[in-house]
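Below you'll find the structure I mean.
Each chain you see keeps its place in the complex, though not every chain is here.
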Amino acid sequence: MISLTSPVRTRAHDLPAALKLGALLVATVVLASVSNLWFHGAVFLAVLGLYILPGRLFFSVGIRRLFILWPFVAGVLIWHFAIDAMAEGAVITLRMVSAVALANLVTMTTRLSDMMEVVHKLTSPFARLGLNLRALEICLALVIRMIPVLGQKGQLLSQSWRARSTRKPRWRIVLPLAVCALDDADRVAEALRARGGLMDVQKE
Amino acid sequence: MEKTVANVALFAALIAVLGIVPNITLGFGVPITAQSLGIMLCGTILGARRGAMAVLVFLLLVALGLPLLSGGRGGLGVFVGPTSGFLFGWVAAAFVTGLIVQKWRQAPLTLVASVASIIGGIGVLYAFGIVGMSVVLGKSLSEATLLVVAFIPGDIAKAIIAGLLTASLARARPASLLSRQGV
Amino acid sequence: MDLRPAEHMQEAFSAQLTLVDTSVEIDARCVLGPLSLDLSFRRLGVVGRNGSGKSTLARLLAGLIAPAGGTCRLNGVDVYTDRRAALREVGILFQNPDHQIIFPTVLEEVAFGLTQLGRKKAQAERDALAILARFGKSDWAQSPVSSLSHGQKHLVCLMSIVAMAPKVLVLDEPFAGLDFPTKTQLSRYLRLFDGAVIHISHDPSDLQDCESVLWLEKGQIARSGDTKSVLAQYLEAMETLGAGDDISDLSR
């Protein structure tokens, strides 16, 4: 769903992650609190501009990732057309698309480990209360790893299904996928253990 | 320990992935989402503590600005929106669901997991959700309660799916059903 | 061992592969092609370095991924769009058995493809058991797949597609995980198989039995033709590279 890495390296990769996240936070709050159609139209165009800057490849990959929003956009627009509040519908749609596009932009141009660094700084006060920061940090990294992996496993399983069947797999691969995901978690646990697991970082 | 972390991460990821399933947003701003199925599964498969941890980890990532909620929403904004009650309620829902599955071992797992999902994922969760909506939308508790009625049929269906899936997984991978490990 | 796939292929069967300007893109990056080919073959080898696009070609030929441009036909069937016909034409063995296995037990996995061909469940299970018996693996029927070793899983995958008796088998590194006796016996089986085979490998010595070979390099055909000469050139190139100090490039 969210792509984690951009196909090309951009200038935004060099900005500090905290800055990008902070800016995203501010942008989200501003988007949520303003409901002027012209404002949202302008923001949307600006975001589009940001996607164009790094070049064609980046643009096409980035835009493709926004297409998952279409049912949502359609739903909102149809509903607001029906209740005759098109302007409001347009604001909601633009707001949503811009917000997601900006969030994707941060994700695409920030390496996971930089993102974690920020969380680390924010959570270190809790370490004194007994929170295993290393475990949390690794856990967050793992979630971000597993989201696309679940998608890929789903894809691989449907390919394997497709290779032997003319019917669509649909719900039928849910259970195999769940089993596969649980197995994957066990292997990740093993791979973690093989490289030191969750023990406190020690000095060499 | 590593296994706990990997499984917690997996279920947090699962909630996120369920956010892609197309959802319907009701007029008042709360979506009907498959993510609540993910919450139930956290409880029925991981158990109370780990299940709640998975939800917390998921919410932390949402707060970081990742667009993981249904419809690609995320960021700190959602924690002050009309659905925020549900979001906080997810933690409690997973915990209660898990607790029931851990404690109630006499009946068939399909039944236990379904009932636990209904109690945690509807009873407990809606209480949080109703309070949240009434605060944010300035409605009375009873008005807010009327609004959530629309979710009940869907959520009962999800609870049954959660029950069936949990039981099938218990058969395929008994060791992975952390809610039933140990005595 | 009687491992003939089906009656309709009693005489040696040769397959026709037609690619017209076919290319494959992943994430907007072209990883294969554009390729144009028109080949008739019984045993076709595909060789190439890591990342050269062999597995991508295999998926394309099995109709699992859509060409970004051009078409891919096997025996005249457009394998991507006409799935019903494709299923009778081609079966694929994936490189990584974990990417292939869907079901929890060996019998279910092998029987799955057969029910998809329209057989009743009971019949499909009988046929699946027969395949297991032919490979001397009857005792695996009820084993959970998760309890098999890597090489054993590979064999399960192979039995599942052989059971469906497609006219063309696409094998993506079929020998990579298998021990010597299993490999020998499979080669022997492959020699008996009446359909056509596309055998993908990075190891030229696996491809001696092929009548012609494609050598892929960075998603393009570096060379194709008679097995002996292509493999000799490939080996020579590999030895030069091996003596050098680079380790395989990221293709493109």
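To keep things simple, chains are lettered A, B and C as they appear, and every chain counts its residues starting from 1.
We take it that contacts are C-beta pairs under 8 Å (C-beta built on N, C-alpha and C of every residue); 3 or more make two chains touch, one makes a residue touch a chain.
This is a predicted model, so every value here is computed, not measured.
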* Structure fact -> Expressed with the labels used here, the whole assembly is A x1, B x1, C x2
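Simple rule for what comes next: only the chains that are shown with their structure count from here on.
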* Asked: How many angstrom lie between the CA centroids of chain B and chain C, rounded to a whole number?
  -> 43
* Between chain C and chain A, distance of the C-alpha-averaged centres to the nearest whole Å -> 35
* To do: Just give me the whole-number Å value for how far the CA centre of chain A lies from that of chain B.
  => 20
* By residue number and range, which residues of chain B touch two or more other chains? -> 172-173
* What parts of chain C, by residue number, touch at least two of the other chains? -> 104, 146
* chain A partner contacts - residues on chain B that touch it in the complex -> 1-3, 5-10, 12-14, 16-17, 19-20, 22-25, 27, 57-58, 60-61, 64-68, 71-77, 81, 165, 168-169, 172-173, 176
* Structure fact -> chain A partner, complex, touching residues on chain C are 27-29, 59, 62-65, 83-84, 87, 91-92, 94, 98-104, 112-113, 116, 146, 160-161, 164
* **Of all residues in chain A, those that touch chain C in their complex** => 7, 57, 60-61, 64, 156-157, 159-167, 173, 176, 179-180, 183
